[in-house]
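Heads up, one of the protein chains got dropped from this complex, but the rest are sitting where they should.
Think of it as A and B in the order they're written, each chain with its own count starting at 1.
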Amino acid sequence: MATMLSHARRHRPFGRDAMAGWLFVLPVIIVLGLFLVLPVVMAAWVSVSDWTGRGSPFSSTVNFVGIDNYRDLLGEPGLAQRDFGTSIRNNVYYVLLVVPTQTAVALFLAVLVNKRIKSRGFFRTAFYFPSVTSSVAITVLFLFLFSASGAVNRMLSFIGLRGPNWFADPRGIIHIGLGWLGVDQPPAALTDGSLLGVNWWEWASGPSVAMCVFIVLAVFTTSGTFMLLFLSALQNIQAEIEEAAIVDGTTGWQRFRLITLPMLRPTIATVITLGLVGTWQVFDQIYTGTRGGPAKTTLTPAYQSYSASFLNQNWGQGAAIAFVLFAIIVVLTAVQRSLLRERDNDGKPGRVLSTLSFRRNAGGDS
Amino acid sequence: MLHRRRWIRLSVAAAVAVLTLSACGSGFDSASGADTPGDLTVLIGASGDAETNAVKSAVAAWSAQSGTKAEVVVASDLSQQLSQGFTSGRPADLFYLSGETMPGFAANGALEPVGERLANVGDFHDAIKASFTYKGKLYAAPKDFSTLGLVINRDAWAAAGLTDADIPTTWDQLAAVARKLTTPGRVGLSMSPEFARLGVFLAQAGGWLVAPDGKAVADSPENLRALEFVKGMLADGSLKFSSALGAGWGGEAFGKGLAAMTIEGNWVVGALKNDFPAISYRVAELPAGPGGRGTMQFNGGWGVAADSKNKDAAVKLVEYLTNTDRQLAFADAFGVMPSVKSAAQQWKTKFPQQAAFLAGGDYAKNIPNLVGISDVIKDFNSQIEGLVTRDPKAVLGSVQRNLQPLVGK
Partner (left out) sequence: MTTTLRTAMPAAVQVPKRSGLVRRQIATSCTYAALVVLAGLYILPFLIDVANSFKSEPDAAADPLGLIPATATSAAYQRLFQADFPNWFKNSVIITVTVTAGRVFFDCLAGYALARLSFTGRRVVFALLIAVMAVPNVVLLIPKFLVLNQLGMYDSYAGLIIPLLVDAAGVLIMKTFFESIPTAVEEAAKIDGAGTFRRFWSIVLPMSRPAVITIVILSFQASWNELSHFIVAAQDPELTPLTKGVAQLASGALSSGTQYPIKLAGAAVMTIPVAVLFFVFQRRIMNAAGGAVKE
């Protein structure tokens, strides 16, 4: 259609369109330029400066310090580096657990509500509702549900279990597991080496109990959105699945594995990308819930970037964290895209669009 | 052509709407509601309604007297709001300041060295002044101070068969009574998992973070002994952190009856009166450790912004808020101890039950005022939360490493 249009245009005197076109896009360009492009440029400068938050970052008293802020984070042993290493570790576990789980849960829900059953509208609504509510409200709710004497521990007590004090428990779940096996002191081999100021034993801690609650929260709030993406993909390939059902006597599971799943590949790739982008940015829940505690086990790079700047006047470092985070997201997305390349990329704008409009709802962001 | 003109007009309107709005931005730009230049904004981080109301009425009284309008704003997140205010160049004129955040703000020039301008500067306790002094200049007018004491539930005490003679004066006695007071539904002792509580044991062991000569000594054997003592109590279950009990702080755990004793400061008096009026308790001095008695002191101060448009009035208001009568009124309203020598005697006779807090002032230690100290403390806190599973020696080693770069500055 696009080619047809431009072809048509060439033959018509659309001269004034040029001016109208620019006028129409001007507000968007101004706002995005001022609040998206300009900020990135400014932050890039701050990340290589020693600005401490007084006066303009462009004033003459502010000095260029080269890569000092980045070196403090990545190369120089010290508190900043260890905090950064810790926040990366926390976020890695968060991503590793949230992304596959939310994808699987969303797909499972989509398959269920795609069946021809009564009141499926109700079920779709129920699963989607957490996705439209504010992450602040959901976090407040989870703080209550998972408090020491909260609803979850009450439920656990019905089956004779004593739940932990979730949000105050800094123990990593892998460490807990090893403790059950009798390993509660780290092997010397693991405490000797370290990466980003965090030794291997600490890297291997697993997400803390507190972080696990945030992982459940993320799955709870994002599975609905992704369910809808899978649902419409399923509806698109309904015909092929039905055909396959007639062809031979395969079981439902075989059809799902051999036909549905491969056909859903592009959607799965989209959901994983959105998940990766969202989970690396988790901020709202941490700000509302734990502010990085207990024992820094829910500290994330996004929250650290905020607290370094706004709470500790270390603006250069905060901006540097943001850029490192940006790089992580870009690299991981690129790697993931090339691993799960969409073979049947038909160039329809639809997929791009859905990707974009739901980016904000995916994972931690918003 | 009529239509053409119309769309141009409309589109231009749309395009410049954004710019117009952004121009309006500067019209709204009062930092916190004080509209005419010269009006003061007072930013406080209140412990509760009692404190808010007391400060508001004092400021209102000053306004009526001086003719300068002043508005009290209660911060929901004081350090964030201070920081954003300084960075935006439109800070509150005067504000609460803690010894811990002072060095960072003083170093980047956000604070007015208010000491040179205060008429009543000679009246403040020297120890508190020292905690607000950075590179030889006083950056806040001390407004009050608090120390930590041992808060004991009288009913639990009696029920465990303990008497006044059993009030612990040594670590061994503390551990013993804590064990005695521990029942299935209640621990003997609880406190918030932070340096600002556990630090008392470091002081009692004869250790501290920074030695008098300015060297970092966080990994001293004294400090190790202190942490091992605390870890021992955690291990035998007679001490649990308030977070482990599902409480926000030691006072809440104590008030809810989850703990028979807690280590808290003067503010616990007001909070218990407010939230748990039924509880019967007494406050004792903390026990002595191997290095003698020790507690921690927290100082509140009034800071004035270097960017304030009306520094003279702000300093006048600070003088008013720290005068003897105001401080006694504040002490009455929300249980702090006055920072001026001239109020000490009256305070003592008025609040005999809090004598233990005041006695602590004689040997209390301050958190060292170094740029970046709050990060080090925060990191220490995060390790204290996990103290049960950590090696105290490694903990102190990391604190030492974090502290080392700060003392040289």
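The rule is simple: a residue touches a chain if its C-beta (ideal position, glycine included) is under 8 Å from a C-beta of that chain, and two chains touch if they have at least 3 such contacts.
The shown structure was predicted, so the numbers you read here are calculated from the model rather than taken from an experiment.
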In the whole complex, not just what's shown, which of A:85, A:150, A:207 or A:275 touches the removed chain? A:150
Consider the whole complex, including the chain that is not shown, and state which of B:155, B:172, B:275 or B:325 touches that chain. B:275
Tell me where the left-out chain touches chain B, residue by residue. 3-4, 6-8, 10-11, 14, 18, 21-22, 24-33, 47-48, 73-77, 80-81, 84-85, 87-90, 246-249, 251-252, 271, 275
Could you please point out the chain A residues that touch the chain left off the display? 1-2, 5-6, 8-9, 14, 16-22, 24-25, 27-29, 31-32, 34-40, 42-43, 46, 56-57, 109, 111-117, 121-130, 132-145, 147, 149-151, 154-155, 220, 224-225, 228-229, 231-233, 235-236, 241-242, 245-246, 249, 252, 255, 267, 270, 277, 280-281, 283-284, 287-289, 291, 302, 305-306, 309-310, 315, 318-319, 322-323, 325-326, 329-330, 348-354, 356-360, 365-366
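Methods note: only the chains that are shown with their structure count from here on.
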Counting only Cα atoms for the centres, state how far chain A is from chain B in Å. 36
List of chain B residues in touch with chain A within their complex: 4, 7-8, 11-12, 14-15, 17-19, 22, 79-80, 83-84, 86-87, 89, 104-105, 107-110, 193, 241, 243-246, 372, 374-376, 379, 382-383, 385-386, 389, 398, 401-402, 405
State the interface residues of chain A toward chain B in the complex, per the touch definition above. 16, 19-20, 23-24, 26-27, 30-31, 34, 52-55, 77-79, 82-83, 147-149, 165, 168, 170-171, 175, 184, 292-296, 310-313, 315
